[in-house]
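A protein chain is absent from this complex, but the other protein chains hold their places.
Up next is chain A:
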Amino acid sequence: MANKTDTYALHSRGTDPQNLLEPSLRHSVYLSRFWNESCFGVTLADVVPLAARLDRISAVTAPPTPFLCLLLKLLQLSPEEPEIAVFLTQNDFKYARLLGAFYVRLALPPPRVYALLEPLLADLRKIVVREGASAEHAIVHVDELIDRLLREHLVVGITLPRLPPRHVVEESFVQLPPRPQLLQGL
């Protein structure tokens, strides 16, 4: 019961948002101590202090990392765009920002993914990332990871839903204007 998705969740990808994370990852999170001890009964505002304490991006499941637990928590709470946009626009916690970015990539429709994630390509801060259980921790930059979120289907061991290329989205969805070029005014 404690793992049920919010009643108001929009099933924008055609399925329960929690199903967007693979069953093996999901079930290991449900059994983890961090999930049961710290993530029980939290609202989106309560997720913030937990997200502020993140110190790496990793989805290793032995035991499940706080990042993975909080990502599943976001999918369970299933916030809509105005709420999750606060995670992306704040500048103080880079890992909280990336947590929001992963949620957006997983749960929101393609035009919104491009609209919300592209501004983050200007964030050049260093972050610690671990690709998987067999990989070492590595230092990369926020924009590198955002770029991978927009291009790839498997990032740090999390399978992402299909995202059509930008030009296809632009042609089929009227809501997405072309990406503003930095050199446009010159």
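Keep in mind that, in the parts below, a residue touches a chain if its C-beta (ideal position, glycine included) is under 8 Å from a C-beta of that chain, and two chains touch if they have at least 3 such contacts; residues count from 1.
Following the convention adopted for this analysis, contacts and distances are computed from a predicted model.
Colleague: Leaving aside the chains you can see, what is the UniProt protein name of the one that's missing? Options: "Zinc finger, matrin type 2, putative", "Exosome complex component CSL4 C-terminal domain-containing protein", "Histone acetyltransferase ESA1" or "Proteasome subunit beta".
Modeller: In UniProt, the chain that is not shown appears as "Zinc finger, matrin type 2, putative".
Colleague: What residues on chain A make contact with the chain left out of this view?
Modeller: Those residues of chain A that touch the unshown chain are 1-2, 4, 6-8, 33, 36-37, 40-46, 48-49, 52, 77, 79, 82-83, 85-87, 90, 92-93, 96.
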